[in-house]
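Removed: one protein chain of the complex. Kept in place: all other protein chains.
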């Protein structure tokens, strides 16, 4: 069994954003030499997500609006977590809604995707360096 | 390491439904010959889910009611994604709430499940052919 590990680093200039990281994951897969197996792609930070959905800016706007409605950033004082001096309780909750990780099948050396599947990094507390782990196992 | 791949195809006649696909996944596992490993079961479409929960019609009704409350299908104009000519922005959001994939342990040639775990396909934009990927790796 082969295994391969790579960190992808990001520094998103805004508090929240969605970034298509499919090309970076495909590059890691090519580097791994794995033809059949599984790729785990996960946020290494607990106020960020990795998820698979559509690369359409209108939808990303809808995600952001929906997340802000269900777990608004403000008022900060509505969250006990922010009593610790943090201001990112909403980011921890938004990350739960969008998920930590995607597990993707690898078949014949490619990400085994349906027609519209793309991998996104979801940032909910940006403006600093954060990273995603790609771990690939297989033959 | 063995690997096995199978697509499961569905054509749900309604916009939304939940379908127990455990027997189809068990059949794929038997075909794979894998005794110890992991099975990834994921929607290949970004307006559908694969998740594990209870096979109880009342609960499925509750899921649907809850999803419609938190991300209603109408009015269509509340979503920017629908400005593209689509009418399925809510389906992309519902899929996030229910998840894309399940990863299931394989032990002694069986899905290693607790007493009530069953795998479901969650359709949020049906009335057309869509598919689920089963990828099994192990020995």
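Order of writing sets the labels: A and B. Residues in every chain begin at 1.
In this section, a residue touches a chain if its C-beta (ideal position, glycine included) is under 8 Å from a C-beta of that chain, and two chains touch if they have at least 3 such contacts.
Fair warning: this is a prediction, and the values are worked out from it, not measured in the lab.
Considering A:35, A:61 or A:92, the position touching the chain not shown turns out to be A:92 (whole complex). Interface with the hidden chain, as seen from chain B, comprises residues 1, 36-38, 51-54, 56-59, 61-63, 66, 70, 97-99, 102-105, 107, 112-117, 137-139. Interface with the hidden chain, as seen from chain A, comprises residues 1, 3, 5, 38, 40, 42-46, 70-71, 79-84, 89, 92-93, 95-97, 99-101, 103, 131, 133, 135, 137.
Assume only the chains that are shown with their structure count from here on.
With centres defined as mean CA coordinates, chain B is found 20 Å away from chain A.
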